[in-house]
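I'd like to ask some things about the structure below.
Only one protein chain is missing; all other protein chains are in place.
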């Protein structure tokens, strides 16, 4: 199980707002059924890494299909294999528990 | 107003878990009073960019103070000045509204 | 044609240096025949994006095969389609030419 953050940005679009393009990308994750969380700086996905790679590849195409001509995509993978479970909730809880001591 | 994501990772620590180090960094943001959100892949901060830069610099030192000898810090700034308000909540709402059409 | 930067970092390895793991990843790119450049902060690859995605996936596995139990992989894609050529050399030359005016 991996936890992956992706941020996709079209460049050279006349408008300064890009949420229309981001929404198009998030719809692809929704359709995939993968567990995910929309944040102010990207979308975090949890699951099998090969499944996630395939979704990332389709997400990267989305702004081109919506008219963009240049896309910058940032991906960060946190892949932990010393324990069976590595989840978004588990990562946050692990930090939270040390904050509230 | 800028929205900034930071992720701080100590390298070469014997343990595979790093949440103890991350918690130390989050405590510095908490003490700063800046509005922030802990996510599974980093912490997102909102506010005046110079204030945020000062907090980021202190956060980067935190793992060294906790015994780390090498630290990798990733920072991503989204700084939008065509409108008075640029917030974490506003960015998510802007995408959300286009998803639920 | 896309230009992609990848940086792969094993976490929780006892040693502070990680160049042994990085070298293992670079060998996978070398074997792929894709044009690439090793930099102090990652490796930049140029070519067909699907080919690059497949190489990135194998690179991400490399530190696990060398004994790591947690791997953080950062990928940044610059994919430009308004012109036939989008290369590492072209991107640097484009900036360089505006510096030396």
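By written order: A, B and C. Residues from 1 in each chain.
Criterion: a residue touches a chain if its C-beta (ideal position, glycine included) is under 8 Å from a C-beta of that chain, and two chains touch if they have at least 3 such contacts.
What you see is a predicted model, and the numbers here were worked out from it, not measured in a lab.
Asker: Out of B:35, B:80 or B:98, point to the residue that touches the absent chain in the complete complex.
Answerer: Hidden-chain contact among the options goes to B:80.
Asker: Tell me which stretches of chain C touch the chain missing from the display.
Answerer: So the residues of chain C touching the missing chain come out as 3, 5, 7, 16-17, 19-20, 22-23, 26-27, 30, 37-42, 44, 46, 74, 76, 78, 80, 82, 87-89, 91-92, 94-99.
Asker: Taking the full complex into account, what residues of chain A touch the chain not shown?
Answerer: Residue positions of chain A that touch the missing chain: 9, 11-18, 69-70, 72, 74.
Asker: Touching residues of chain B against the unshown chain: what are they?
Answerer: Counting only chain B, the missing chain is touched by 12, 49-50, 53, 57, 60, 64, 69-82.
Here is the rule we use: only the chains that are shown with their structure count from here on.
Asker: Could you name the chain whose Cα mean is nearest to the mean of all protein Cα atoms here?
Answerer: Closest to the centre of all protein C-alpha atoms: chain A.
Asker: How many angstrom lie between the centres of chain A and chain B, each centre taken as the mean Cα position?
Answerer: 17
Asker: For chain C, give me the residues that contact two or more of the other chains.
Answerer: Touching at least two other chains: 12, 69-70, 72, 74.
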